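As structure tokens, the structure follows; a few thoughts come after it.
All protein chains but one are shown at their positions in the complex.
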Amino acid sequence: MTYLQARGVVRSYGPTPALRGVNLDIAEGEVVAVTGPSGGGKSTLLHCLAGILRPDAGEVRWRGERIDTWSEAARSRLRRSTFGVLFQFGQLVAELTAAENVALPLLLAGTGRREARTAALTWLERLGVADLADNRPGEMSGGQQQRCATARALVTEPRVLFADEPTGALDTLTGEQVLTSLVRLAREQGTSVVLVTHEPRIAGYADREVVLRDGVVDHGGLGLETPLAGGRR
Amino acid sequence: MNSERVSVPHVLLGLLAAGPRHGYELKRAHDERLPQARPLAYGQVYASLGRLQRDGLVVAAGQEREGGPDRTAYALTDEGRAALNRWLAETELPMPYVSSTLFAKVAVALLVDDVDRTRSYLAAQRQAHTARLRELTAAKTALSASLDDVVAADYAIAHLDADLRWLQTTLDRVADWHREVHS
């Protein structure tokens, strides 16, 4: 079943176009890598799919329903209940402990604090950082922070997980450990993953790769907008 | 990818360091410890052992016959251990020659002066590399994977990753060059 659908998505920052009409389908349980050169629109596409940014034109559908027309609050609730997001760094709230950070989506949705904490501890355990439950992000290494962030992204058992260069700030081994647990846990739950990365090694975790170049999907990864048009010189 | 020839005799010396083994056991151990390497042929094992015995690096440590062919066990000599240590202590020359088929094909394709063909070759190769990378990643992250599997897969993945980066950069360069020529 198709989970997410992007049709002709256009988005600019001021006069600078980031996406110039992107079409993309993501199926249930599918792990899709979005790759391509810097400035190709990878992160912007992820933000549009996750409902963080509203596209200037085009449609984004979740299970067939348009979400780009939803209000900010409705998209926030969808993100909280159904999506999980994981960035390179900086998404944890510096003033809250690891357990509180992981429990945050549940707390915001109205779950009681004790129940939310129990769920948070379970997920910290799964990511192997249960002993850091009462530390604040400032007291953890980058890898530990990223594990907490992963636990938070998964605590609501989301249907889609959006990860934007999740290992970008980590060394190879730590990054691999984080990513391995992320993909494994996502696959166990049948969660789709949209994985933005510029590293082929990271893209290797996906079932499928989508190359974005100059704001459009580059089919076949040929490095040209229009593939193979009259190339002889 | 790994066009470099691996010194089979030295690998066998290493496998014997744990204790005497038969030729058949050595082949199995080799395939287990180096899971992604090209599997050894029996003939190759016995030929290498013969040479090592001739040079005094291994000795036959006994024979047993249990309703099958002759099974000669081999053991490491002191000289053999010294040779093994020397080999392990030697650093490998970092990429003395760029001599991969992949590189040669791209260089030749550019020489033949057909940009489209170069690009479609690069794109096809990129897809093949990516597919293999995915396969290896899946094998490595499987719950049943042993440390040997992971280390071997890591080695291959790191090389595929490097190749893929090179392929991507070259694709971009060809595209830039193409734009430059046709604008």
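As written, the chain order gives the labels A and B, with residue 1 at the start of each chain.
Just so we're on the same page, a contact is a pair of C-beta atoms (placed from the backbone, for glycine too) under 8 Å apart; a residue touches a chain by one contact, two chains touch by 3 or more.
In this text, contacts and distances are computed from a predicted model.
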Which one, "Adenylyl-sulfate kinase", "Aspartyl/glutamyl-tRNA(Asn/Gln) amidotransferase subunit C", "Protein translocase subunit SecD" or "FtsX-like permease family protein", is the UniProt name for the chain you do not see?
-> "FtsX-like permease family protein"
Taking the whole complex into account, name the chains on display that the unshown chain touches.
-> A
Hidden partner chain, touching residue among A:47, A:126 or A:147 = A:47
Candidate in contact with the missing chain, chosen from A:22, A:92 or A:154 | A:92
On subunit A, the omitted chain is touched by residues 13-14, 47, 52-53, 72-73, 76-77, 79-81, 85, 87, 90-96, 100-101, 104-105, 107-110, 112-113, 138, 152
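Following the convention adopted for this analysis, only the chains that are shown with their structure count from here on.
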Taking each chain's centre as the mean position of its Cα atoms, how many Å separate subunit A from subunit B?
-> 36
Name, in rising order, each residue of subunit A that touches subunit B in their complex.
-> 37, 180, 183-184, 199-201, 203-207, 209, 220-224, 228, 231-233
In the complex formed with subunit A, which residues of subunit B make contact?
-> 114-116, 119-120, 123, 126-127, 129-130, 133-134, 136-137, 141, 143, 157-158, 160-161, 164-165, 168, 171-172, 174-175, 178, 181-182
